[in-house]
Structures are given as C-alpha cells and as structure tokens.
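All protein chains but one are shown in place.
By letter and in written order, the chains are A and B; residue numbering begins at 1 in each of them.
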Amino acid sequence: MTADMPPSTAAVSPMKLLGIGLPLLYSTTFFVAPLAFLVVLGFWLVEDFQVVPAFSLENYADIAQHMFAKSNYALAIAQSLWVSISTALLAVLLCYPMVLAIVYVAPPSRHRLFLMLAVAPFWSSYVLRLFSWQILLANKGIINSALAWAGLEHLQFTLIYTQTATRIGLIHYLAPILIVVLYVTVASIDRDLIQAARDLGATRWQAFRRVILPMSRTGLVVSGSFAAIISFGDVLSGALLGGGAGRSVLGSVPLFSNMIMTEYASATNLPRTAALAMILVLVMVVMLAAGAALAERGKVDAS
Amino acid sequence: MAAATQPGANPLAADGRWWRVAGRLYMAIGYVFLVLPIATMIVFSFQKGQFAAIPGQGWSLRWYSKLFEDGTLLEALRNSLIVSPLAATGACVLGFFAAYALNRFMFRGRGAFSVLLVLPVLIPPLILGVAFLGLLSRIGLQGQLFSVFLTHVVVVTAPAMAVIQLRLGQMPRALEEAAWDLGATELQTLYKVVLPFALPGIAGGWLLAFTFSFDEFIIAWFVSGFEQTLPVAVYAYIVGSVDPSLNAVGSIVFALSVLSLIGVELLLFPLLLSRRRTAA
Partner (left out) sequence: MDLLSHIAPPRQVDLELRGVTKTFSNFVALEHIDFSIERGEFVAIMGPSGCGKTTLLRIVAGLEAMSSGQLLLRGQDISALPVHKRSTRLVWQNFALFPHLNVRQNIAFGLTLRRYNKAAVKTKVESIAELVQLSQFLDRRISQLSGGQKQRVAIARALVTEPEILLLDEPLSALDAHLRIRMQSEMKRLQQRLGLSFLYVTHNQSEAFSMADRVVVMNKGHIEQFGPPEEIYTRPKTHFVAEFVGSNNIFDGKVVDVQGDLIIVQCADAVIGAAVRERPPGKGSTVSLVVQADKVRSQPSGTAGENSLSAVLSGREFTGSQVIYHLETAGGIAVKMVVQEPFSQAERASINMPMQLYWSPADTVVLRPNIVPSIENMPGGRSYVALGT
C-alpha cells in the first residue's frame, strides 16, 4: 500500500482527484449510462425507421404476445436454459477430473506448464476456433472423412447444427477458465487432510469422496454457475455450430441470445431489442440467485 | 496400506498405478480436445483442398495468398490491430489511475469504486452490446471503429487494472515517501518512481487487455459499421461461405496471440507468483 499524503500539503492531492475522477467519469459515461439507458430504451418506439422517445409498453406487450406463439420466445428461453445448464454441468464434470489429474498425478513442477497448456485455446480467436470445429464436425468434415478413410463409416455422425455441437463449442470455450478456477480450488485443499485420511486406512476413492469432494464443493458450484451464465449469454457457438436453431431434445429451436441477434439484424428495431435484452437480464439474475443459493446451501452443509 | 508420510508428498501417490495411468490418459485426451481446433487450423491452412477432409489433397500456400489478394479479412485484421492496441492503451491509462488511487488513498466508497470498474466483465457482452449501441446511436457515435474503441476500453479496463494493482501492491510505501522527502512533488514522484516500478504490471496489463479486445466479437458486432474488426468480419465470412482462407487468417492470429501471451507469461506469472514485497 502506498502512503497517504499528509494533510499539511496544500489543497487536495491532484492524483486523488485524477485517479478517482477520471475512471469514474469514463465508467459513468460509457458504462453506467448505457445500461441505465437500456432500461429506458425498452420503452421507446420506432416510427419511420427512427427511434422515438416514448413511454410505451408496446415492446413488452408485443414480446408477450410472441412468447408462446409465432417467434416463440418462451421456447427459445427454455432452449437456452436447457443448453446452458446442461453445458455447465457437463463442463464441470469433464474439467474436474482433469484438474484432479493435474493436481494429484502430474508432478508439482509441471503444474504451471499444464495450466499454460490448458489456457492455450485462449491463444487463438474464439470465432476462428469455432470455424475449426465447424470443419472438424461437419458431415463431410475432417473427423467424418477420416473415419471413412479408415474404414469406420459406421462411426460417422451428424453433429453439426445440433445443440450438441453448440455444447462442444461452449465447453471448449469454458474449459480454460474452469480448469484454472478449479485448479485453484483443488490445489488449496490441505494435503495433510488427505494424508490423515489415508493414514486412517481410507482408500483413494474414499479419500476423494470424504475429503476432496466436499472441500471442492463451493468451487464446483461457483464455477458451474459461472459456466451456466456465460453459456446463456453466448451467441457464437449457437450460431456457428448450432446453425442458429440447432436441434436438441426440445426440437430445432434457436437459443434466446441468437434470437436477439438475428432479430436485430433483420429488423434493426433497437427499442425492441433492448426490451428483449432486459428479459435476458431478468432470466440471468434468476440464474445467479439460484447459483448463489446453491453455493450457500453447500457452505452450510459442509460446515 | 498407509501412504508415505513425507511432508509435501502427494498423499494420493505411492502405489495406485492404475489411478496414475487413468489420470494420465484422461489428461492426454483432454489436452487433445483443447488443442484440436488450433492444430486443425494450422494444418489445414496449408492444405490444397477447398473442403477440409482426410485424406488431404496436398500442401499449398494458396489460402495465404488468397488472403492477401482478397483483402477483406486483411483489412479487418488491420482494423483490429488499430482498435485493440488503442483500447489496451486507454484501459491502461484508466487502470493505472484507478489502481494508484485505490492503492494509496483511503476514501469513502472505495469498495464501490472498485466494484464499478470490475462490473463490466461480469455483465454478458450481449447485453453490453445492445446497451452500448443504444447510447452511442443516440449521440451519433455508432457504426465506427471509434465506437469499438470507446466500448472496448470499458470492458478491458478491469483486467488491466487488476494486473497493475497487483504490481502496485508490491511497492513499499516508503518508496514514495522517500521521493517526497527528497523534495519530489507528487507528479515528479509519479513519473520518476511509481511508473518505473509499475512498468511490468502496466505492460502485462496492456497485453492482457489487448488480447481480450482483439478477440471480442459481440460488442464489436453491435457497434461497428462498415469498418469491421476481425472477429466480426470472420463471422460474416463463416456464415457466408466455407473458405479455408479463414484457416490462414486464424493461423496468423494464433501466431500473434502466442507472441503477446508469451509476453504476458514472462511479465505476469512472475508477478503473480511473487508474494514478497520488494523492499530495496
């Protein structure tokens, strides 16, 4: 911590003014204002291709009408919820053993290397990575054609433009973050506790179930919620791998986030898009609350 | 059978060969999954065929030359290389001021100030994109590269500030006091003592901010117009056609990112791992 300039200096420290004022000003103008305006924008209208200030519930009424019919927003929201939550669960389920392997199997001197490798996907652009996945997963793409070439036609699949493909893209996107966060959680578990359990005769599996897993709980829940929320707001995987309205258990329904994007692209009705965005925010806040509640319950159970 | 009880030894190691084998296997599969798209991108940027498939049709540099002839993607790359460094610089300026103020002064609302600056990272970029477009179009600043710059600064200030704060936290308070005691004004102390000290943090923060801005898609998609950044142009390309030039541009981007992230690794990780305050 740096030292506070004593009050005997003349006037207020200019660095205090600048240091607090400048970022504050910028944040207020370009962050707080747009978000506040977003709320307001949802009540405005479009007339003759111009955005007109108003106080009208027309956008929300219109959206409500389309909730279960025509555009079917409700279904899109359901699809988004379904995909994001299942993706988050899957991502955590797949990354957790990975982290366990890094922490307990890999030699400690190599941890940093393995973490850097895990963050490697970050080294390329997300959108370009998705293009790679596209050509990998396409019906006549790299994997399928390789299978054919190896004489394994029966293993070929049709994944592209399904939400399964979306999930693959999302998990690939989330993996680096999840691995790093979960690593921090698991690595901080006191090895002496595990040692004690083992000394008392516990098998590896028991040591895991009784010591490691409960202590990872908060980290798992937090990263899972994080993953769900990020997935919910994502547009790229759903668009490029899911084909915009990828097939899932719920049918060929677009993700809500993709829907917002395509609607804006086709109609450029900004107030309406703003209203839709507010609904997205609402659903996300509910998800956050649920995640927080889960984390709290986890803390209580563990104590 | 109890495991070896040396302090610091891996309590789950000792025997249990199968676990180790399973662990290594899982890690191998995991890393293949993580690296697959990047490897694909690089390999197939040199493939002759229009449609990526195995077996390939031979090696060629045609996609790289097409990339340079066509120009759309290159122009987008150029745009990104203008906007992102500028955004990173803006973020570092704001981030430095904020980090300095937070480090040195105890003021009311310190916590709220900190939260406010970190908040943009927590809000889904889709929402931010719509919000930014809303305000910017109101003041006529939408549809330009400048709009992307303005909005990216908001979003990447947080990581830049975090890294700079980490570094400033390592500065002993006596260092500034010594400068003042020797007769330096606040401004002189800032550029003669604080900035040189904070430099690794500022550099690391800049690289991190640059990386995030360079890859940012959705906000740029909303606020930019005819001058597109790279992710936006790539997206349009992918949706429009299947063109292996994308592999070429992807490989170039990958190379750029590797360079900048090696820089981050060289600057950031030593910072993150050293907990000692350097008292000269």
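Methods note: a residue touches a chain if its C-beta (ideal position, glycine included) is under 8 Å from a C-beta of that chain, and two chains touch if they have at least 3 such contacts.
All values reported here derive from a predicted model rather than from experimental measurement.
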The one of B:179, B:218 or B:232 in touch with the missing chain is B:179
Which candidate, B:63, B:149, B:197 or B:237, sits in contact with the chain we can't see?
B:197
In terms of residues, what is the contact footprint of the unshown chain on chain B?
172, 174-175, 177-185, 188, 192-193, 196-197, 278-280
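By our rule, only the chains that are shown with their structure count from here on.
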Calculate how many whole Å lie between the centre of chain A and the centre of chain B, each centre taken as the average of the chain's C-alpha atoms.
17
Interface with chain B, chain A side, in the complex: residues 1-5, 13-16, 18-20, 22-24, 26-27, 30-35, 37-38, 41, 51, 94, 97-98, 100-102, 104-106, 108, 112, 114, 116-118, 120-136, 140-142, 145-146, 149, 172, 175-176, 191, 194-195, 197-199, 201, 204, 207, 229-230, 232-236, 239-240, 257, 260-261, 264, 270, 273-274, 277, 280-281, 284
Looking at the complex, which residues from chain B come into contact with chain A?
2-3, 5, 8-13, 16, 19-20, 23-24, 26-27, 30-31, 33-38, 40-41, 44, 51-55, 93-95, 97-98, 100-101, 103-107, 113, 116-117, 119-120, 123-128, 130-138, 150-151, 153-154, 157, 168-169, 171, 173-177, 180, 186-187, 190, 194, 211, 214-215, 217-218, 221-222, 230-231, 234-235, 238-239, 242, 246-247, 249-250, 253-254, 257-258, 261, 265, 269
